[in-house]
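The structure appears below as structure tokens.
Showing chain A:
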Amino acid sequence: MSAPLLDIKDYTLDIATFDGPVHVLKGINLSVNRGDTLGIVGESGSGKTVLVRSVMGIGPSNSAVEGGQITFDGQDITRLDPKGWARIRGIRISMIFQDPMTYLNPLFSIGQQISDVMAAHERAAGEGGSTKGARRARTVDLLDQVGLPNPASLYDQYPHQLSGGMRQRVLIAMALSGKPDLLIADEPTTALDVTVQAQVLDLIKSLVDKLNLTVIMISHDIGAIATIADRCAVMYKGEIVEQGRTADVLREPQHEYTRQLLSAVPDIEAKPARTAVAAACRERQPDAPATLLEAINLKKLFKTQSGGEFSAVSDVNLSVATGEIFGVVGESGSGKSTLARMLLRLIEPTSGNVVFAGQNITGLTGEPLRQIRRHMQFVFQNPHSALNGRHTIGDAVGEPLRIQTRMSRREVEAKVEALLDIVQLPKLFKYRYPHELSGGQKQRVCIARAIALNPRLLILDEPTSALDISVQAQILEFLQQVRAEFNLTYVFISHDLAVIRQICDRTIVMKRGEIVEHGNTEQIFTSPRQEYTKALIESGRKTSRAATLQAS
Partner candidate 1 sequence: MLSFTVRKLLTVVGTMLGIAVLTFVITNVAPGDPARLVAGPNATEDMVETIRSEYGLDQPMVTQFAIYMKDLVSGDLGTSIVSTRPVLDDLLRYAPATIELVLVAMTLGVIVGVPLGMLSAVYKDGPVDHFTRILSISGVAIPAFWLGILLQLYFSVDLGWLPVSGRLPLVTRPPEMITGSLLIDSLLAGNLKTFNTALSHMILPAVVLSFPCLASILRVNRAEMIEVLQSDFIVAARAHGISSRRIVVIYALKNALLPTLAMIGLRFGWMLGSTVLVETVFDWPGIGLYAVSSALASDFKPVIGVTLLIGFFFIIANTLVDLAYAWIDPRLRRA
Partner candidate 2 sequence: MLNIMIRKIALAGLLASTVLATAAGAFERTDDGTIIVFGGRQAIPVLDPHVRYDWSTRMIQQAVYDALVKYEGDPAEVKPWLAESWETSEDGKTWTFHLVKDAKFHNGDPVTAEAARYSFERGLKLNKGVAWMLKDFLAPEGVSVVDEHTVKFELKAPYAPFLSFLPWWFVVNPQQVMANEVDGDYGQKWLTDNAAGSGPFKLGRWEPNVLYEVEAVSDYWKGWPQGDNRPAGVIYRLIREPAAQKAALQRGEADIVEGLTSDDYVQIEKVPGIVIQDHKGMTTFGIKFNTQKGPTADINLRKAIAYAMDYEALIGIYNGAASLETSPLPDSMKGHIAVEGIPRQDLAKAKEYLAKSAYPEGGITLDYVHVAGLEEARRIGLVLLDNLKELNIGVNIKPEQWPNMVAAGSSVETSPNMTSVYTTPISTDPDAVAYQYHKNSWGQYYAMAYYDNPQVSEMIDKARGSTSWDERAALYADIQKQIVADQPEVFGMLQNRRWAHQDYLQGFSFSPVRFTGEVDLYPLWIKEE
């Protein structure tokens, strides 16, 4: 076995913060041989990004290497001067990033950015600078290599004119411009749509074979790692808890954390043990009407900047029975969020009606609308932005009570403490500020806030997609428990098919503002009628199957 291309020996890294040094990386031992593809999986905050960035010398500015060493192809690159890095970055090791939108300079054209990188490499290598024309040709060739349509015209376009997937391909082309030996991919697919994710992973796999490239890919999505990495390592709180061949790690996880991580991945194949919760809930409220919420040909048109019209939701009809979990699934841009906000009158529909518990609430304004709001609540996707940074958790949870009820200060305090209990958060959190809580805890606060006025309907807009996988499972579990306990009706919106299958009774599938399929969730998954639904389920199955290593 020749010496590993990259060898990291008990590498320890601290970051100086206000409260004293924080140990981000504790004694990392990792090595990658030439031609291998290593996957590093771990949740946010596990230190995986800091590790790979330290390899490239672009770690956080106030970090200090406490110990250990990183050697690349025999050369110690733990501490290099800028001149040394200039001969490594982009030429020997290069990197692609998570959200292509922010990693491309908005003010420069694609071609210019890539040819700039090439020029920098030539200067670093000391050869004579090639002409602009030559660089342009090489760039067009690279863009073609990564499968971008008519690359010649692409040269002069700007990042904002491209789709997510195309921008990621441009980043890959840029990374390959220096013919690197090692390519580091920092969550390359997380910000992309499901269908596009699959294509990017295929591209990376083909490049590995064609260019005999060594790749290190880090991600929190085990499915993505499983599809392309032959060896993988699991990171937790700055340490590598387990590493080995991907197949071994996934089939028999040694470390306790790895096991917990794998079990949290929703499996699209598994048939949910559907408890007859919906029916039980309806009995307990004999007087409640059969259908709690109904939308009658709802339409929403938006004016685009250039004066044209774009129909986000066109002619949608749906009805939600009391006590059931009604699923809405679709890719981003399918109008599912707009639909949800229209049901709750947060956005005014262009036309159509919304009926809640038999009462048409479309025309309501002022006081009657405020009364209705008590019965319908919304849980937002991103908990970090859904809580006001200047209010304590106590204020946030108590706010609905202070607005809608005449309760005195002490009564509100008591109710807030009770609600915190329900969402399993310590009372002490009453005095904390949002930025001191984790993502999962913040989402629990949002849920407590939503159920404060014990509403009858809860609309959840992708409540878990902003959270880590392990936390997602807990929140889903908790949501079902709350529904049962407070006999609520849910409208659950998500782009994650496995989650939908796990908890929804009936589901609709949306595409560009229209419902393409609706019906019982189980029936949609087993025998989808529409082509689009089939493709959606197929790409979802691919990533989740790889994760559970069943024979494809």
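In picking the candidates, the idea was that all candidates are chains of the complex that A comes from, given by their letters.
Criterion: contacts are C-beta pairs under 8 Å (C-beta built on N, C-alpha and C of every residue); 3 or more make two chains touch, one makes a residue touch a chain; residues count from 1.
Computed from a predicted structure; not experimentally measured.
Undergrad: Scan 1 or 2 and return whichever one touches chain A in the complex.
TA: Candidate 1 is the one in contact with chain A.
Undergrad: Please give the residue numbers of chain A that touch candidate 1 in the complex, ascending.
TA: Residues 56, 58, 82, 85-86, 88-91, 94-95, 97, 99, 102-108, 116-117, 120-121, 123-124, 158, 160, 171, 174-175, 177-178, 305-306 of chain A touch candidate 1 in their complex.
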